[in-house]
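Left out: one protein chain. Kept in place: all the others.
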Amino acid sequence: MQLKPAKPGHLAAGLSLLTAALLASTSAEAQDSQAHGLMQEDAAAPGTTTVDSAVLFYKESGGRVQAIEPTTEITINRLNGDTLTASFTFDSLTGATPTGATPWSQPQTFTTLIPAPSHQVASTSASGNRTIVTVPGTGLVQSSYSVPANSLPVDSGFHDRRYAGSLGYSLLMDPDTRLKFGGALSFERDYASYSGNVGISRDLFNKNTTLSLAANFEYDQSKPYYGTPTPFENYAGQITGGHDHKTVVSLVGGITQTVTRFWLTQLNYSFGSNRGYQADPYKILTVVDAASGAPQSYLYESRPRSRTRQSVYWGNKIQIGPTVADVSLRYYHDNWGIKSITIDASEQVPFGRNFYVEPLFRYYHQSAVNFFRYYLVSNAALPQYASADSRLSRFNATTIGIKAGVRLLPDTELYVDVERYRQTGAHNDPTAPGALASMDLFSGVHALSAMTGFRFKFQ
Amino acid sequence: MMAVETIAEDSSAWRLPPSRTGATSKRREIYSYRFAAMGSPCEVQVDDPDPSLGDRLGCVAEMEALRIEHKFSRYRADSVVGRINGSRGNAIALDEESAALLDYAQACWEMSGGLFDITSGILRRAWTFDGSDRLPEPSLVNRLLPHVGWHKVRWQRPNLVLPEGMEIDLGGIGKEYAVDMAIARIRAESDVPVLVNFGGDLAVTGARVGGGRWRVLIDAMDEGDGKAAWLEIVSGAITTSGDARRYVMRDGVRYGHILDPTTGYPVVGAPRSVTVAAPTCVEAGIISTLAMLRGREAERFLKGEQIPAWVTR
Partner (left out) sequence: MIKLVGAATCLALLSGCVGVHPWQRDLLARNAMQLNAYPRVIAFREHIYFSKEAASGGRSFDGGGCGCN
């Protein structure tokens, strides 16, 4: 322990926080229960540091994306009420993702032109299914891969690593006012993101109500190895574009209210505006024959360069007997045509003093963006925007899972969480031409995720 | 420290304006329950004429005061503090409540730059504050100083290792903590407004019935001086640190009984008394002690913290 004298004028505020923590922890309830159960432990008080280290294992079925993501976060609660938070995350992804092309009753070959590889270029093929053919006199090569008949085209063998970190500081200006600011960085082979945020919150009515407002500014750079395709550029040709970028500005305003001794509620309104390159540089659409549905060519997708988003979120924490229920609702709407609703519910149930189990359930529904297309039709006029990315299509998703935590030592907890996520949506488009009308165009995700983490507190 | 005489005006820097006559409190009977605990006269005032309610709530406060006294008294070998002080350098495992108090004392030690130190109690062995002119031998103080200092204590919750020769004393926050705990227990029993006063450290559960204010007399000066002040409160707590009866007078210099743990001597230029109002009794107690320890800077410290306080010199 070290002497950390309070700044002049700030001692009373820090003392107030400490005393509240002391009297809460020695309260009649705490004493009557002799020792705190794991679920009765208090949130970190001033003067404590919390370290939380966890890892996520994520696997989609059907040979699709797999990821491992370890992360660590350190939160230092200073005696004067300020908080410093720092986190670091590493993310390793492998596997296949749908390209957006439609399946066909014959095998398909996807060929593109790329600069001739020098000894520095890493092979993009993990499964060896890419063939390279030199085009003489051009310094270019043809890179091709094939997909079998009657299967959804996926691009396999990509491997990406991401490094991300964030830092945030929250200042207690006076006992009822907090000022926060922070920043985050994220780097992967073909993408970089830089962001900064500021926020302010104010307590009213004996801290029963908290009003908060925050703004986030983000600058993202998209730098795919072979360049950024222009909208509807032909997949067979060489990409001529370079890097591209987008900027994101968002605002969140919220009210947090203590309703009763057992119920805390929060209502947030968020607004966001994205400007710039927002397409997925690897996603394509098939141009199919108007009569038979056979693939004729492939074009890169095209998305608008501006997007405005709004959402309303309502979250609750309710103590019901010895258990704590977490129920939230979110309604989201943007000018690309997405309307979505999310319902989340979980209940944390203690068993004995040192263990809890928390089943959880989530339901999600979204409409499609107004430019979603399973395919394009040849000889028809190109629309202004089009994307076959399943993330922009209409679907429902449910998550069921269970989390459990055990207290091994005082102020430490080991937790595990397993969740199953399933997207469901339309499997075929009966209006599709020819044989395509009966083919399964669904590319939604079925995934299993498992997280485990360890957190501990010290003074 | 509750006087019942009529008062004259107090000349401290911050003065609460006298209330308008009869403006706030109704002529309502307050039930008064008195007992003795922690070496002080204690009183529980209940804003309801029903004697059985008054006795019940008074009893709750008395039980809590006695519980805390027995658990943390340094005079009892079987109390938590007694066991710690008799541990001869061995580790002692503490229960949740004691651990929480030690965490708190440690945080206050850190925040106050070492001025608030629960290991400073042994310095009293050098001093006898009986109004005489006896100052201790400097060598006596110097022999005690190496056994003072929280940084010498190994506190790793829930285990405490107190080096042999050191002592801890929770007297600096024990009474105030007992007031806050008694208030909490009374609130769990009844919504009737109550004032709890343990030897001058007092707190209220809330405003009196109908929104009226509790009136409290602060007797802060030497006996017979006749000077005191009214305070009226509707919430929170009030404590007073002072040397009205405990001091040493030598060569015209008055040495108050609050000792600076870094020197072993009373603080130079300490005010005669500091009365502080705060949301809880523990906070008020720590702030008033820290103000006294600032000596001549007491008023500046209190003003900087924007705490309602009254200082007399």
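Order as written gives the chain letters A and B; numbering starts at 1 within each chain.
We adopt the following convention: contacts are C-beta pairs under 8 Å (C-beta built on N, C-alpha and C of every residue); 3 or more make two chains touch, one makes a residue touch a chain.
This is a predicted model, so every value here is computed, not measured.
The residue touching the chain not shown here, chosen from A:Tyr225, A:Tyr269 or A:Phe458, is A:Tyr269.
In the complete complex, the hidden chain is touched by one of A:Asn77, A:Thr102, A:Ser143 or A:Ser186, namely A:Ser186. In the full complex, chain A touches the hidden chain at residues 20-21, 23-24, 27, 29-30, 39-44, 52-54, 56, 58, 69, 71, 73, 87, 89, 91, 162, 164, 184, 186, 188, 190-191, 193, 195, 197, 204-209, 211, 214, 216, 218, 220, 222, 248, 250, 252, 255-262, 264, 266-270, 272, 280, 309-313, 315, 317, 319, 324, 330-334, 336, 338, 340, 342, 348, 364, 366, 369, 391-392, 397, 403, 415, 417, 419, 421, 423, 445, 447, 449, 451, 453, 455.
In this text, only the chains that are shown with their structure count from here on.
A straight line joining the Cα centres of chain A and chain B is 53 Å long. Remark: chain B residues 96-97, 100-101, 103-104, 106-114, 150-151, 155, 157-158, 180-181, 184-185, 188, 278-280, 282-283, 286-287, 290, 301, 304-307 touch chain A in the complex.
Taken together, the chain A residues at the contact with chain B in this complex read 1-6, 8-9, 11-12, 14-16, 18-19, 22-23, 25-28, 30-31, 34-36, 46-47, 79-80, 410, 459.
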